[in-house]
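The structure appears below as C-alpha cells.
Heads up, one of the protein chains got dropped from this complex, but the rest are sitting where they should.
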Amino acid sequence: MERTLEARRETVARAEAPAARILCEAIEFETTTAPEFIDVTDDVVSIVDAAGVQFGQVTVFSQHTTAAVKINENEPLLLQDLARLLSQFAPAEAQYEHNDFTRRTVNMNEDECANGHSHCQHLFLSASETIPIVDGRVSLGRWQRIFLIELDHPRPRRLLVNVVGTG
Amino acid sequence: MERTLEARRETVARAEAPAARILCEAIEFETTTAPEFIDVTDDVVSIVDAAGVQFGQVTVFSQHTTAAVKINENEPLLLQDLARLLSQFAPAEAQYEHNDFTRRTVNMNEDECANGHSHCQHLFLSASETIPIVDGRVSLGRWQRIFLIELDHPRPRRLLVNVVGTG
Partner (left out) sequence: MERTLEARRETVARAEAPAARILCEAIEFETTTAPEFIDVTDDVVSIVDAAGVQFGQVTVFSQHTTAAVKINENEPLLLQDLARLLSQFAPAEAQYEHNDFTRRTVNMNEDECANGHSHCQHLFLSASETIPIVDGRVSLGRWQRIFLIELDHPRPRRLLVNVVGTG
C-alpha cells in the first residue's frame, strides 16, 4: 500500500531571508585528452562553501558546445564505459556535414578542426546541472560527482559556477 | 512573415519582493521494477502549493546516479516505448567494465550489483528538471508530467524538491 506524501516527505530547508545572495565564479580547466571526464565536484563544493549561501541552488554551466556538464559516479572503469558509449553513439571517424570545410560558410575559425562528433555527443548530454543547497552544502547523493566532459580535443575550458540563494 | 518578439510575447509574471523564499523537501520512493517510470507530478505540485511561493522555480533533483528525472507524457504505451529505447541504447546484458568486480578498486559496496547499463542510460538522461512557477503554480504544459525513472533495481530512492522564489 502506497504511503501518503506526508509520510514520505521531510522538510530539509525552509528560509525567508530579507536578501537574495548571488555569487558567480568562473573556473578554468586545461583538458588533456578526449573524451575526458574531469571531476569538478571539489571545486564546486569549495565555491559554495565560500559563498555563504545557506539555502538555494548552484548551477554548474559549461560555456562550450563541445564540452558538457553531467553528474555520474566517479569509478574509473565506468568512465571507460561512458567514453565507449559516446564514441559508439557518434564516432569521431563517421561522416559529418559540419566537417566538410569546403561547404561551410559560417563560424569558421583559423584553427577549425573536424569536431562534428563532439557536437552530436553534446546534443544528448547537457550544458549544465543544477543542484540544491541545504544548510550551506551541495546536496549531492552518496555516489554523485559532477563532471566536466571534454568531447573535442585538449584545450582551455571555462565553467561558470552560479550560486543563487539566501545567506 | 515573422512576427516581432513584441507580438509573440506575453508577460506572465513580474515580481520584486523584499524577501527570497526557499523550501526544500525530500521525498522517498520505493521503486518496484526497472526501468520504472514513477509519475511524481502530484507530489511536486503539492509541495509547491504548500511552499507559498508565487513566482520563481522548482528544481526536482534525483540524488542517485542510476535513477533519473525527466519530463515526458504519461501514456502507458509510450512508457513501454521509452523503456525499450533505454534497453536498446545500453542493454543490461551487454559487457561493461564497471561490472567486472575482479578489477574494480573503488566504490565497491557489500551489495554491489552489475549496473553498468544503468549508469550508461543515466548519462543521456538527467539528474534534474527545473520548472518555472507562475502565480503559485508549477507551469507545466498540458501533456507534461515529471518522472522519477528507476534504471537499476527496485530500492528506496530520494528526490529533492527545491522551491526558490518570492512569496
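By written order: A and B. Residues from 1 in each chain.
As a working rule, contacts are C-beta pairs under 8 Å (C-beta built on N, C-alpha and C of every residue); 3 or more make two chains touch, one makes a residue touch a chain.
Not measured: the values here are computed from a predicted model.
S.K.: Of A:T31, A:T59 or A:N72, which one is in contact with the hidden chain?
M.R.: Looking across A:T31, A:T59 or A:N72, the contact with the absent chain belongs to A:T59.
S.K.: Using the touch definition from the top, which of A:I47, A:L85 or A:L140 touches the missing chain?
M.R.: For the chain that is not drawn, the touching residue is A:I47.
S.K.: When the complex is taken as a whole, what residues of chain A touch the one chain not shown?
M.R.: 18-29, 42-43, 46-47, 59, 61-65, 90, 96-98, 100, 103-107, 116, 119-120, 122-124, 126-128, 130, 158, 160, 162, 164, 167
S.K.: Where does chain B touch the missing chain, residue by residue?
M.R.: Here the touching residues of chain B are 5, 8-20, 55-57, 70-78, 80-82, 85-86, 124-126, 129-132, 134, 139-144, 164-166.
By our rule, only the chains that are shown with their structure count from here on.
S.K.: Round to the nearest whole Å and give the separation of the Cα centres of chain A and chain B.
M.R.: 16
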